[in-house]
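What follows is a single structure, written as structure tokens, with notes after it.
Heads up, one of the protein chains got dropped from this complex, but the rest are sitting where they should.
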Amino acid sequence: MSRTLSDDHSSWFTPDELTSLRHRLPFLYVDIVPVRVDGDGVITRIATLLRTPREGPIQRALVSGRVMYHERLRDAIARHIDKDLGPMALPRLPASIVPFTVAEYFPTPGITPYHDPRQHAVSLAYIVPVDGDCQPSQDALDIAWYTPEEIIDPAVISEVVDGHGALIRTALATTGRLI
Amino acid sequence: MSRTLSDDHSSWFTPDELTSLRHRLPFLYVDIVPVRVDGDGVITRIATLLRTPREGPIQRALVSGRVMYHERLRDAIARHIDKDLGPMALPRLPASIVPFTVAEYFPTPGITPYHDPRQHAVSLAYIVPVDGDCQPSQDALDIAWYTPEEIIDPAVISEVVDGHGALIRTALATTGRLI
Amino acid sequence: MSRTLSDDHSSWFTPDELTSLRHRLPFLYVDIVPVRVDGDGVITRIATLLRTPREGPIQRALVSGRVMYHERLRDAIARHIDKDLGPMALPRLPASIVPFTVAEYFPTPGITPYHDPRQHAVSLAYIVPVDGDCQPSQDALDIAWYTPEEIIDPAVISEVVDGHGALIRTALATTGRLI
Partner (left out) sequence: MSRTLSDDHSSWFTPDELTSLRHRLPFLYVDIVPVRVDGDGVITRIATLLRTPREGPIQRALVSGRVMYHERLRDAIARHIDKDLGPMALPRLPASIVPFTVAEYFPTPGITPYHDPRQHAVSLAYIVPVDGDCQPSQDALDIAWYTPEEIIDPAVISEVVDGHGALIRTALATTGRLI
């Protein structure tokens, strides 16, 4: 039901309106660390989305996106996983919507470990185990899975976009992996 | 520095703009449960702000308010405490900005325990011990302090505005009081 | 591997030894709130184990038990779920072992909401979704599933053993249900 309402076009913005608003109020996001877990619940793999920007080297990113008007956080999490990992990912959404961390992205660098030149965004971050088959969609080239040991390797983590490396390290620390 | 930027008038909205935006994207809020704690850290009192609306009976509310453009969550928490409890409240801001709960206020009742007819707001909720002298300011008549036992009395909790009663009960449950 | 070590008989105690130790140091427990969740991760049902004590009325309890020597918390959680809900319960163990609450059971009533006349026990409490078929084993008569609304009904919650009612209410509050 809430999805129907969030599809109501009156809540949509033109690109110009969005650009203007991004410098006038904080935007609400969800960031998702998609993981595989073993039978004991221990994280064994982390997924990153591989992208080839028009210029510059390849980039890796987590699942991430805006919360829409009249959309529950749970619905935003499910929608962005569906968009980025495909409809067969079978995510296990958390029983509690308290995030494991809150990432404050500022257009000014250095205020927090998170930086976004386009906007001020506040993102609630969740670790979401996915059990199903993940397929890249939209603008991702591929989905790459790394063990916790592999993903913090400088060669890998340096390809991760601004802030998402900090989210990965925080997710691993809060779950007792690689501390 | 971030406060200076959030005072930049270009990020302000006219009342009409705000009213329109409240139905087009979720607004980010902080809700604060101001408490007194004893030497062991145990909550002994909870503060509510007493208000007399133009119509209807008196209302009690927590400290609450919007996060502004380019404002850190910590600065928003401090600003709203300062606004509602006065400059001598001496709040102890949390070392972690992970909230104890996330309240999703929808204009449509029944989606979550939180309802706000004006808007879709997502509020990060914090328990903040205050050590100093609290004085009502702005639109509050008085600040009333209750023990956990007193505040959940039906005669008191029924005067608390929509959603804030749920926040108080959740705050007491997550700290092991009155469960 | 850790399970093998915890089965090493040198770490076992005679009943007399255990009774004596229970009054000399705190025992470490895990308490588990077994739940069914829907596709959005929202809790829809909570399981209680039905018991008929030798004297007195029937009792309802959560999954609960001691952590053994050289046993990981994850292994203790899995072992007690296996013991109380059977081997087909298919629990989803949490990615993080930070508990949603810590229950301190004292032999003296009134120090905390948790009381255990036999011992001082400190229990780490977890919400664990179970997807599979649950069968009572050992000393339980039956497993009864309740909606959040049903389980806090005074007629039901009054049958729940000391402390487990408080755990159920805390679990519902921390997940945003029935607050």
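Order as written gives the chain letters A, B and C; numbering starts at 1 within each chain.
Everything below uses one rule, namely that a contact is a pair of C-beta atoms (placed from the backbone, for glycine too) under 8 Å apart; a residue touches a chain by one contact, two chains touch by 3 or more.
In this text, all values refer to a predicted model and were calculated from it rather than measured experimentally.
Engineer: Name every displayed chain that the left-out chain is in contact with.
Structural biologist: Listed by label, the shown chains it touches are A, B, C.
Engineer: Taking the full complex into account, find the residue in C:Arg36, C:Arg51 or C:His70 that is in contact with the omitted chain.
Structural biologist: C:His70
Engineer: So one chain is hidden, and I want to know which residue out of B:Val35, B:Ala144 or B:Leu178 touches that hidden chain in the complete assembly.
Structural biologist: B:Val35
Engineer: Among C:Gln59, C:Thr112 or C:Gln135, which one is in touch with the chain left out?
Structural biologist: Within the whole complex, the residue contacting the unshown chain is C:Thr112.
Engineer: So one chain is hidden, and I want to know which residue out of B:Pro94, B:Pro107 or B:Pro136 touches that hidden chain in the complete assembly.
Structural biologist: Considering all chains, including the one not shown, the answer is B:Pro94.
Engineer: Which chain A residues would touch the chain omitted from the figure, given the whole complex?
Structural biologist: These residues touch the chain not displayed: 101-102, 112-113, 166, 169-170, 173-174, 176, 179.
Engineer: By the contact definition given up top, give the residues of chain B that touch the hidden chain.
Structural biologist: 35, 37, 39-43, 74-75, 78, 92-98, 100, 127, 129, 174-176
Engineer: If the missing chain were put back, which residues of chain C would it touch?
Structural biologist: 1-2, 5, 10-13, 21, 23-28, 67-73, 97-102, 104, 106-108, 111-112, 120, 122, 124
Here is the rule we go by: only the chains that are shown with their structure count from here on.
Engineer: What whole-number Å value describes the gap between the mean CA coordinates of chain A and chain B?
Structural biologist: The separation of the two C-alpha centroids amounts to 28 Å.
Engineer: Please work out the Cα centroid separation of chain B and chain C, and write it as a whole number of Å.
Structural biologist: That pair's centroid distance is 34 Å.
Engineer: Just how far, in Å, is the C-alpha centre of chain C from the one of chain A?
Structural biologist: 34
Engineer: Can you list the chain B residues in contact with two or more other chains?
Structural biologist: 101-102, 112
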